[in-house]
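Note that one protein chain is taken out, while the other chains of the complex remain in position.
This part shows chain A:
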Amino acid sequence: MAAAQPQVPHPSTDRKRVKVYELRNNDWFDRGTGFCTAGWHPVEDNQRELRVIVESEDQPERVLLETRICKEDGFHKQQETLIVWTEPSNGVDMALSFQEAEGCTMIWRFIHRVQQQLNPGATVEDDTLSDDLAMDMHNAVQLPEAALGNLNVIEDSMRALSTTAASRDALTKFVLNEGYILKLIPLVDQAEDFESLNDLHRLCNIMKLVILLNDTSIIEHAVSDECVIGVVGALEYDPDFPSHKANHRQWLKDSGRYKEVVRIEDGSILRKVHQTYRLLYLKDVVLARILDDNTFSVLNSLIFFNQVDIVQHIQANQAFLGELFDIFKTQGQDSRRKKEAVLFIQQCCSIAKNLQPPARQTLYNNFLSHGLLQVINFGLRHNDVAVRVGATDILVSMIDHDPQMIRRTIYHQIQEKQPPLTDSLIDLLLIEVDLGVKSQISDALKVLLDQGPPTQPEVYAKANGEHAVRLQPRMPTADPQQEQFLDIFYDQSAVKLFQSLILLKDRATMDFSVQQASMFTYLLEILCFFVRQHHHRSKFFVLNNDIVKRVGQLLVCKEKYLKLVAIRFLRQLISLQDEFYVKHISEKKVIGPILDVLVQTMPRDNLLSSACLEFFEHIKKENIKELMKYLVENHRDQLQKLVYVEIFRDIILKYDQTRGFSVSLDYFMEAEDDVRRKRPNVNPRTGGPMEYVTMDPAEEEYWNTSDDEEDQQAKVGSRTASANGMSPGTKLVDYGSDEDGDDHVEAGALSAEDEARLGSDKMDEEMPRLGEGAPPERLSEKRRREEDEEDDLGKLIQHKRRNSTSTSANSSNSPVFIRKGKNGTMRRDSGGGGGPKKIAITLGSSIKAGTNSKPEDEA
């Protein structure tokens, strides 16, 4: 977005590029482009005059414009880059159009100040200021004594001095050496006593100028105990809001805002705690509107370094930690203190998110060794919702940092035959009323039950960025502890977690309370995640508990958002491209209810009908024959009513064309497949980590393996016969981004052929689309590039993993998830048995297919 305009003009020695215009016959005549300067220029008799001069760009000796700045207020600034005036000598209207807003602002400020100076009403003598005025400044500066009577001189001088780097430095030195802030502070009280608003406004401006000098020492001084109240006091009277007065002093004086759970003995650390709070207040409240980028970053880095010191101090201070965690160990302790201790730890963790991973790691390790898990357990069961929120926050920030750390604790609990943390989380999820806590717990469950990567030496590197994960060779074996954990989970906990879903079996009506309905949305989202992640385990669970049938029941409830969740779950199942689920879905007859939902809503165009249509579109596009067959054979009447929709027309057509001729069906489908399937098969490479295929032999090996699996999948998958003589293997060879174009031609040809054979009437519509809907070849290039961009975005949001998890939970299309999924699942799967292998690849491609990343998919 547009660059922010700095509050204090920074010096810039280079000249400003401008176009000079003159108004001739009501038309702006371009006098040429050149460089603009403003300043003193010698005229005859050793006199100097303030002038604006533009020298031509191509002929430097030629002066396009030379105008004297006179006291008549003839200049106007328009827009960001335009100064217009009427030339006093000849009455011609002139305009300077600047290339950059900054240059315009600078020249404009100069002109403006000069005119103020020339204004006879000004109380300042011309000669004292004329030196300050010039754009080139000399070094040492001296400001008048801090007194109410001098405020206008001080302000004007400061403003002038702020314009160039040299004079800013000089001014900074002066302010620091003279302790000028301390001298200014008593003036605030004086001016308040006199009720002199004018002086107060000037003081505010002066204080702003001082802070915007952007000097670390000045800012540190300004927030010190001796200064801070005076400084924010001055800033309470903002001349931009003449009728308002802020109450910063009152806010900061309130010492009750600081909660001391355990005394911090170290005086310097305690000072830093207070200083940090003031800096935050300054940044967010006092200066929020006027901060320029430089001052913003100075404030931020001051805050950051303070926080590093504070956290370092705490985590290294055993006595402190001992006292902190002892609060929870004593029975009957003051419950308010326990609450505050939880909130204290919560704040520690949220600060830690900004730290470097090693420092964060040490902090968490120290916390854990002092019994953080008990604290979380205590907090999660607390009757005060704020404490529960605090405890979940702590848990989630640790999981964000490194889920493996928490998983190891869980393995330990399992070995000790203690109920694992996940069971407590499940209990809580089922009874929790606060939706925020609930959604965080459900996210936490998902992450913990994600089949984590095998134990790695560099634990934190992994949490820090995807790079680490990517570079590590993919271990062929899964972590046996995680396996055991999952076994136990599916043996015991899963039934408890999904009980309300399983119990739908004996339920006749689908009337739910708001609470229940929202519970189902959480459960189905979690289950979607499990289905993606825990292939055979979750499959067994889904079958055993007849989950698909239960979800089908939800399709007739009255809450539309719940129907939507149910449809999305079934959509997830079919997008796994697992024959098994496909069969299961058709056996359980849940497609009918989805069709019913569509028929009920259909003439309308709403979210529900879009979701249903997308569901059937996917069946058609992915050519899931089993389901198309099921649909036409069982719901032909309903489909007939919907034939005005292309999807259903095609489904019926496909079925009719092929019924009873299974060979021809395969032939047919195969041709379609080439067009429609090519992309998904190829995609895991082009869309994915194409560039690191060559990086690492293990990686290479992995990809080769996955290719084989892909072959396997292709064979085992829906296409049993390859009638057109093209083996799936051949197809897989010609992947590659450079061949998008070829793919395309082929796609066009084939589909046109198809259309002809089908005798379809939509050919006219199809052809132009293939022609011009064709993506540029650059598409693949873009995708590669996006990969890079994503990394950046990934970094940006890295410490907000919580949100990205909820994101991925929400959508299988979420890119964040894709990244994780791609890296995560594939690594695991290459080690798994035959079953998971198959699924693994289909997962990859289905995700891609889900994102509709190629126009052919749309065809």
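Quick note on the criterion: contacts are C-beta pairs under 8 Å (C-beta built on N, C-alpha and C of every residue); 3 or more make two chains touch, one makes a residue touch a chain; residues count from 1.
Here is the rule we use: contacts and distances are computed from a predicted model.
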{"item": "Name per UniProt, for the chain absent here [options: \"Alpha-1,3-glucosyltransferase\", \"Autophagy protein 5\", \"Serine/threonine-protein phosphatase\" or \"60S ribosome subunit biogenesis protein NIP7 homolog\"]", "value": "\"Serine/threonine-protein phosphatase\""}
{"item": "Of A:389, A:448 or A:639, the one touching the omitted chain in the full complex", "value": "A:389"}
{"item": "Touching residue (missing chain; options A:21, A:35 or A:367)", "value": "A:21"}
{"item": "Selected residue (touches chain absent from view) among A:181, A:327, A:391 or A:602", "value": "A:602"}
{"item": "Full-complex contact with the absent chain, from A:67, A:97, A:451 or A:538", "value": "A:97"}
{"item": "Residues of chain A in contact with the chain not shown", "value": "1-2, 4-5, 7, 19, 21, 23, 26-28, 30, 78-82, 84, 93, 95, 97, 101, 238, 240-244, 246, 251, 257-261, 273, 276-277, 280-281, 284-286, 288-290, 292, 307, 310, 340, 343-344, 347-348, 351, 386, 389, 434-436, 439, 514, 560-561, 564, 568, 571, 602-611, 613-614, 617, 642, 644-646, 765, 769, 772-773, 775-776, 778-779, 781-783, 785-786, 789-790, 792-793, 796-797, 800, 803-804, 806-807, 810-811, 813-816, 818, 851-855, 858"}
